[in-house]
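Here the structure comes first, spelled out in structure tokens, and everything after it is commentary.
Heads up, one of the protein chains got dropped from this complex, but the rest are sitting where they should.
Coming up: chain A.
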Amino acid sequence: MTATKDLSRPAHVPTELVIDFDWFNFGTKFDDLQLEWERLREKAPGGIFWTPRNGGHWVPLGGEDVATVLSDYTRFSAIDIYIPANVNRTAQLIPIEMDPPEQLDFRKIIIPFLASKNLQPVEDRARALTISLIEGFLARGECEFVSEFAAILPVAVFLDLMGLPQDDREMLRGFGEQITRSSDPEQRLNSQKALEGYLLGWMEQRRQDPGDDLLSAIVTADVNGREITETEALMLAMNVLLGGLDTVVNMLGFFALFLARNPGHRKQLIENPELVKPAVEELMRRHSIVANGRRVIQDTEMSGAQLRAGDMILGSTVLYGTDASITSDPFTVDFERESSKHIAFGKGNHVCPGQHLARRELKVFLEEWMKRIPDFSLQSTDQLQIAVGHVAGLTSLELRWPS
């Protein structure tokens, strides 16, 4: 990751803005992913750089620039969100790879299932599951947090919402991991095709026998007065599934990691449960995990760099939450901040429609876990397994506690 003169670059990218950076591999061993992004800011003090890796793309580093990339669809189209760009796939994901106004036609279909006002029963079920999972390993005094908790709770809640069998959980999560964290477009495509095959079967079943689940709503949807097409329904279901399979799972891992390392913050949450809600926001600010690409669609300037139509650009949400010009002392987690400004759910027209569900799950986790396991730590000081990609996450997290 050093500035270099001999990597290929488009003619409009000046040499001094080139850094050899593979965003799927930060290169060194690290145990704080967010600090690795911070180091990039030191390497590119101008606030933006170009890397020739993964098809070549820009990386803006200022929080406001990232927010602009993710929200200004007149200059940065969501038509391609994967870096490196996809090849040979069925179609764009819907609606995350659409721009307004058509994006809203599809967003409308799923929002009723994710609107805060409809989520209390979902939260209640999530709470019951959280309690039963924790009580299942409590007496053991240890657990592998990712596989025994984080990968189960949100995925189970989501399968419930979609009306899909709980037995398919592990298989679906495997697809999700490949699609969001594989840097190999071929591998990504294979998982995508496998997930499509799985969904098509269930979509046909719901068309014959619709229920009140989200998948039934998708296959029977009306789009601006016409029936949704098969491909549209498939791409919408794919998008919804990816949003639910691989996001809260990973955020939970970072929450648990932080609390395992910080007894003072645990004590605060136990002594003052009212801090749980702000803690959810503050922990998401410090650990935003999503990064998505955009396609530049008109020549424009950003932090002094000339961007050309057709260029790809990466918007990493953690760069907003940890930007010192937006949040003072940004790497300190403070549950009593006046406000925790973050774009962990994105910014603008694509802001995550599942954010209310995500917040409830994270809140339930903090409430029920801290009550039962107030004192816990990392099992060993071995290197953490952190995987990087469109959604960053911990591959495993061994925890232990006095039992």
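In this text, a residue touches a chain if its C-beta (ideal position, glycine included) is under 8 Å from a C-beta of that chain, and two chains touch if they have at least 3 such contacts; residues count from 1.
By definition in this document, contacts and distances are computed from a predicted model.
Chemist: I want to check something: the complex is missing a chain, and I'd like its UniProt protein name from "Thiamine biosynthesis protein ThiS", "2Fe-2S iron-sulfur cluster binding domain-containing protein", "ABC transporter permease" or "Acyl carrier protein".
Modeler: Of "Thiamine biosynthesis protein ThiS", "2Fe-2S iron-sulfur cluster binding domain-containing protein", "ABC transporter permease" or "Acyl carrier protein", the absent chain's UniProt record names it "2Fe-2S iron-sulfur cluster binding domain-containing protein".
Chemist: Among the options A:35, A:111 or A:171, which residue touches the chain absent from this view?
Modeler: Residue touching the chain left out of view: A:111.
Chemist: Mind listing the chain A residues that contact the chain we can't see here?
Modeler: 71, 100, 103-104, 107-108, 111-112, 115-117, 347-351, 353
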